[in-house]
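Excluded from the complex is one protein chain; the other protein chains are retained at their positions.
The letters A and B name the chains in turn, as written, and every chain counts its residues from 1.
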Amino acid sequence: MKRPAQLLRTAVVGGVTLTLSLSLAACGNSGDSADGGSDKIHILVYGDAANKVEKQLVETFNKTSKVKAVLDTIPGADYQAKLQTIISGKQAPDVFFNWGGGSIKPYVDAGLLMPLDDFIAKDPGLESNFLPSVFNTAVVDGKPYGVPMRGTQPVLLFSNKKVLADAGVAAPRTWSELLTAVKTLKAKGVTPIALGGGDKWPTQMWFQYMYDRVAGPDLFQKAVGGDKSAWASPDSKKALGMLKELIDTGAFGSNYDSVKFTDGGSPALLATGKAAFELMGSWEYSTLQDAYPDFVKKDLGYGGFPTVEGGKGDPNNLAGNTNNYYSVLKNTEHPEAVAEFLKLMYSDEFVKAQLGIGNLPTTTNTPKFLNGSANPAYSTYQYELVKKAPAFQLSWDQAYPPAATTTIHQAVQQFFNGQMGADAFIAAMQTLPAA
Amino acid sequence: MTTATAPAVDSEKTRRRATRPGRAAGTGVSRPSFVWAAPAAVFFGLFAIVPLLLVVVLSFTSWNGLGSPEFAGLDNWSKLLDDPVMLKSLWLSLLLTVLGVVVQTPISILLGVWAAGHQRNRAVLSAIYFVPLLLSITAVSVLWRAVLDPNFGVPSQARWLFGDGNLFGVQAGAIGVLVFVSTWQFTPLHTLIYQGAARAIPQVLYQAAQIDGAGRFRQFFHITLPQLRNSIVTSMVLMVVGGLTTFDTVLILTQGGPGTDTTNSAYYMYQKAFKSFEFGTASAIALLLVLVASFVSLVMVRLTGYDKMRSTMEGV
């Protein structure tokens, strides 16, 4: 009976000692960072594989700068939530990753962000070295608030060439060709279009392109600016009607809401020939390259979204993630160091490093290095696409403020599964807060 | 110790008889003062009760995380009462709880009683059964998503059972998945409770029954189940409270969908807080949830006499 009691006492005493010493150590640590905070800038980014490049740039920066940069990452899904909770407090970073548009609008409204006019006045390259359609996504209320810092990701229509050939279908250039192709493929027992409906944002991509092709980019710009009548316009109803027609022909099969892109479900459908098309961001290429290298080499096709006959949108218009951006907090103690850091975003080193991991930067010097990219043909195709696109529609859930995301995602899902008709969908979109 | 735990009803009676004279004689028994409980109470108060009080305060404010909270009176509350999703979410919380209890209890009892046997193979299998409890929710999510994938997982191999496999696309399917996965993950915990309790049932009871010629089923229903009564209550309290506050599995498996069809109150609160940044509304939902859960657990605790834990020992 005595030994366990002693053991226990040892454990308890040990625990206390450990706790105390850790608390002390922690106090020591926080003391350090408080002192050291004055000559550091904190860079907060979305945590994923692309952090490799961000780390490299921070190291490059720290080699020459007296003020040192510290890179903090927040794992993917909760980035936005975490950012919102810390951005107005003492844990706020100096520079942070965002999607431009609505994702920074609330912070601009709260007076937390620094307009980059002064930086640009001192170094015009901070604006002129980027493709305008991309740079403009982070312009809020007429002022620039972000510098592009990763790659552009337009949404493309991917296809399985072998499946199309077997069914005798050509890659569709118009909406009616797509509808015909869907019917032919269905008759062959193939799911015409793979859709990761479980993630919801892949479903949203169909709306983005339908609205653009039918109504042109202006309708959404009006809507996101707060003009609720835009959603109820005839063009809006027409876009929804055409989409509904596509859904009702069984283009997406019946179990798409149980399929996700993020766990590899929908790309697998495309690569294994169970589906013929998938509408997806340009990252689809590297996803497939990792998992199905043979398929990418032989049978992967890609192209823009079909033209809608009689629609107002230019067939060259794009939708997707224009880029990611670095924005700067007004409270930063080292604006000069931050400006120096941002200049790295159009450096040769940055472009090469991004191309090296499969991202496509949107700087004007990018074409020089396209041959060194992992897939020169694909990169060049995309770069030309983005360069000549008259309009590049930012994904809806990023164009609106973050608070709108849940409503948008629920609405697109419920429109697809029939729980919402066109009128209910319009009503739901009209409840969204303006950006 | 094993014998001391034994037949609940009997021993309680004997204890009462035994303790009474003891109490009379033992006026000098040293009893710990409440100081013994104070450190734990202070610690718990600081890190659980104080935040809860702040939730109460926040529920009367409007706050999006930027700047400071502004007093909003009863706005959040009146909005919630008019919110169809809120009502639906409460209903879903109850549904998930009831289904959880109904599905998990029989499985856990059967497994627990089975695992109480001392056979070697049962020990090995019990160790395997325990593993789901060790997996983090991220893992559980991606695993089951993969296993239940309609095109490449189990449903594609068993069309007769799953049809087109659209489990996550229809309400019944999504609720079914949630109940099933929670059962999968938390049955080990309840099984352990029943295993412990079943081992404490004295063998004499079974021996007597066997002499009377009672078969295995009669033994189970007439001896095992009644003897497990208290464990059933304990396990159910844990299931009910856990069920009402189910959050992780919803977050990772269905994200409340399709539409709002699996948005229970706990998830709705999270959505309001960390997706829509309506911290005031979220706090009101959180508070509502805590109130419902405490009410239910209080009722169950009262009904079962848990709060008189000390007195069962003392016979008061």
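Definition applied: a contact is a pair of C-beta atoms (placed from the backbone, for glycine too) under 8 Å apart; a residue touches a chain by one contact, two chains touch by 3 or more.
As a working rule, contacts and distances are computed from a predicted model.
Colleague: One chain of this complex is missing from the view, so tell me which of "Carbohydrate ABC transporter permease", "ATP-dependent Lhr-like helicase", "Energy-coupling factor transport system ATP-binding protein" or "Ferredoxin" is its UniProt name.
Modeller: "Carbohydrate ABC transporter permease"
Colleague: Out of B:182, B:235 or B:276, point to the residue that touches the absent chain in the complete complex.
Modeller: B:235
Colleague: Return the single residue from B:89, B:195, B:255 or B:276 that touches the missing chain.
Modeller: B:195
Colleague: What chain B residues would touch the chain not displayed?
Modeller: That gives, for chain B, the contact residues 1-2, 4-6, 8, 12, 15, 18-19, 22-23, 25-26, 28-34, 36-37, 39-41, 43-52, 54-55, 58, 107, 110-111, 114, 122-123, 125-139, 142-144, 146-147, 149, 152-154, 157, 184, 192-197, 199-200, 207, 210, 216, 228, 230-231, 234-235, 237-238, 241, 244-245, 247-248, 266, 269-270, 273, 279, 282-283, 286-287, 289-290, 293-294, 296-298, 301, 306-307, 309-310, 312-314.
Colleague: Across the whole complex, list the residues on chain A that are touched by the chain not included here.
Modeller: On the chain A side, contact with the omitted chain comes from 1-2, 4-5, 8, 11-12, 14-16, 18-19, 22-23, 26, 29-30, 46-49, 72-78, 82, 85-86, 89-91, 261-264, 268, 271, 281, 283, 287, 290-293.
Keep this in mind: only the chains that are shown with their structure count from here on.
Colleague: Cα centroid separation between chain A and chain B, in whole Å?
Modeller: From the centre of chain A to the centre of chain B is 38 Å.
Colleague: Enumerate the contact residues on chain B facing chain A in the complex.
Modeller: Residues of chain B touching chain A: 64-67, 142, 145-146, 148-152, 164-169, 173, 255, 257-260, 271, 274-278.
Colleague: Considering the complex alone, what residue numbers of chain A touch chain B?
Modeller: Spelled out, the residues of chain A in touch with chain B are 78, 81, 84-85, 87-88, 106-107, 110, 112, 197-198, 200, 253-260, 263, 265, 268-269, 274, 402-403, 405-406, 410, 413-414, 417, 419.
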